[in-house]
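Left out: one protein chain. Kept in place: all the others.
Let's look at chain A:
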Amino acid sequence: MDPKLTEVSQYFERFKAACVREDIDTSANLLSQLKVSLTSFRSLPPLFEVTPNSVQELTIARDIYEHAVLLSVKMGDQDAFERDFFQLKPYYTDARKRLPPSPQEHMILGLNLLRLLVQNRIAEFHTELELLPAESLEDPCIKHAVELEQSFMEGAYNRVLTAKQTVPNQSYDYFMDLLAKTVRDEISGCSEKAYDYLSINDARQMLLFSSDNELLQYINEEHPEWEIKDGSVVFQKAKETAPCKEIPSLQLINQTLSYARELERIV
């Protein structure tokens, strides 16, 4: 076996151990070293050179990135998640023909979908979905994300929140928590548009808070522009509605006609 590969796999073992220990700092350091050493493998994307060890190399690289993704979930670092996921992705798509499929694949893809949902990047969510083969959609992890999205779109926010109980994997919890917040943001955005004001009670129910305090705290943090007045929340809608400009249609028509007339005259 290639000495480099051995070295990498040793490091990888240490990295896995650190992950299990939940020793975030060590594992992050190890990961970074691993990534650097991966760059010397020429069989990895995007080069895909065929070397005797290419299958092993690809496999170990994929494993490393899968762990990196999971680590980033643990760290709650969405940027790192995105980064690692994108680097992992070629192993799923482009290297599909050279490697046995990974057992983690669907779980990670599902996680990514969830992340997109949380970040409210619906377009990308659907793009990712379209890229998946039909049989993957049957996978519980993917299905979970898809259902969530549907409920989210329908506005059945309560279903979204209850889905938290049925997560297929515990690493989903992180995103499910975040999702609750996304849902709340969505609701508050809607209410802002829909109502001039709401009683605190209604608002609490609407925003799915269990207590008024939570509500007030939320308003302070997220929407300082809302006013609390006489037991109701006043949305400053009037401020926003800037008078939309009227199109000076008559003037435009006149101008166009005169241009046309002059053009006629010139040529």
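Following the convention adopted for this analysis, a residue touches a chain if its C-beta (ideal position, glycine included) is under 8 Å from a C-beta of that chain, and two chains touch if they have at least 3 such contacts; residues count from 1.
Convention: contacts and distances are computed from a predicted model.
Of the names listed as "Yip1 domain-containing protein", "Golgi apparatus membrane protein TVP23", "AP complex subunit sigma" or "26S proteasome non-ATPase regulatory subunit 1 homolog", the one that matches the UniProt record for the absent chain is "26S proteasome non-ATPase regulatory subunit 1 homolog". For the chain missing from the display, the contacting residue among A:27, A:87, A:104 or A:191 is A:87, taking the whole complex into account.
Contact with the omitted chain, checked across A:8, A:64, A:95 or A:183, is made by A:95. Touching the chain that is not shown, out of A:11, A:48 or A:209: A:48 (per the contact rule at the top).
The chain not displayed touches chain A at residues 32, 35-36, 39, 45-48, 79, 82-90, 93-95, 97-98, 265-267.
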